[in-house]
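Every protein chain except one is present and positioned as in the full complex.
So, chain A:
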């Protein structure tokens, strides 16, 4: 096909392993490619963006790689949890990768993202590395929060990733506060405050949205609607499950959250809108394959047919794989190789993370206060653990 030929360019350097095999290499072209989203956008109080999304072969390859990495990380976390190396709560994101990757593609590191506890993949998308992620999950000192936060408390300040929050909905007012600071400092950036369909019923969201609309803050409220608030389906929890309309006087957009290109388009649109006009609500129609957390099998409130149905029809990685193959940007074998390489990358990271030690007991007392006063803190018996809060 002429179009495909145009897209292919021989890159300067090629990995030696595939050089002799490939008849033509994996495309890293940056020539523009326009692809239609799966479904048109539905909107509330605003004209929706176009269904045609501009991307490049290189970007599509990045999407595939990033989402596959996230998928692999979450599955590995599942195994680690069952092996009791990760304890407590562990909320996995597999199925929802397109939201993390699409959002990141539309914005800069100057924009801020804040989310709830299903935060591992957003951390990766913001530039977090696998070793610090796995270390944090296992409570080791090499973790991104020094082992003191755990699964629900991943943060990356230098990438404007504000976590990582355990209490449902509480991160949304924080996100509006981030947006306030962006406006205060005249930064021309926006904040994406993510929450779930369960959190959408929290009063503090409406409070924060009201204030954001009044003060015209660059806040984008993103509802990752995976249709279940833990074990309760959305139709049993929300009188109006049209979450993108919940903003009432605030415009909203409903997006197919399993289509990374639709997510990218919507986020780019939302950022432009928010910086100019104030808040906007995005509803990402997405799905999680795992249960709410590792303590929830995820099958008591939904059928296995439903889960496998979504996996077959709407899986975000498969969608990109089909696009890549259809546009002849790589072969199926090359994509499989990439997945193998990713698997090894994740396994290596886990091995490295396991080498990291548990935090020293003195870490119990650090970071309680930013500026300490040398006050004493004790263990329960007042004798054994006696330290001064630094």
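In this section, a residue touches a chain if its C-beta (ideal position, glycine included) is under 8 Å from a C-beta of that chain, and two chains touch if they have at least 3 such contacts; residues count from 1.
Just so we're on the same page, contacts and distances are computed from a predicted model.
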Name the absent chain by its UniProt protein name; which of "Trafficking protein particle complex subunit 13", "AP-3 complex subunit beta", "LYR motif containing 5b" or "pyruvate dehydrogenase (acetyl-transferring)" is it?
"pyruvate dehydrogenase (acetyl-transferring)"
Thinking of the whole complex, not just what is shown, which of A:102, A:173 or A:291 touches the missing chain?
A:173
In the whole complex, of A:39, A:214 or A:242, the residue touching the missing chain would be A:214
Touch as defined at the start, partner being the missing chain; which of A:31, A:181 or A:358 qualifies?
A:181
Can you tell me which of A:149, A:229 or A:251 touches the chain that was removed from the display?
A:149
It is residues of chain A that touch the chain not shown, namely 112, 114, 143-150, 153, 155-157, 162-167, 170, 172-185, 203-204, 207-208, 210-211, 214-215, 366-373, 375, 382, 390
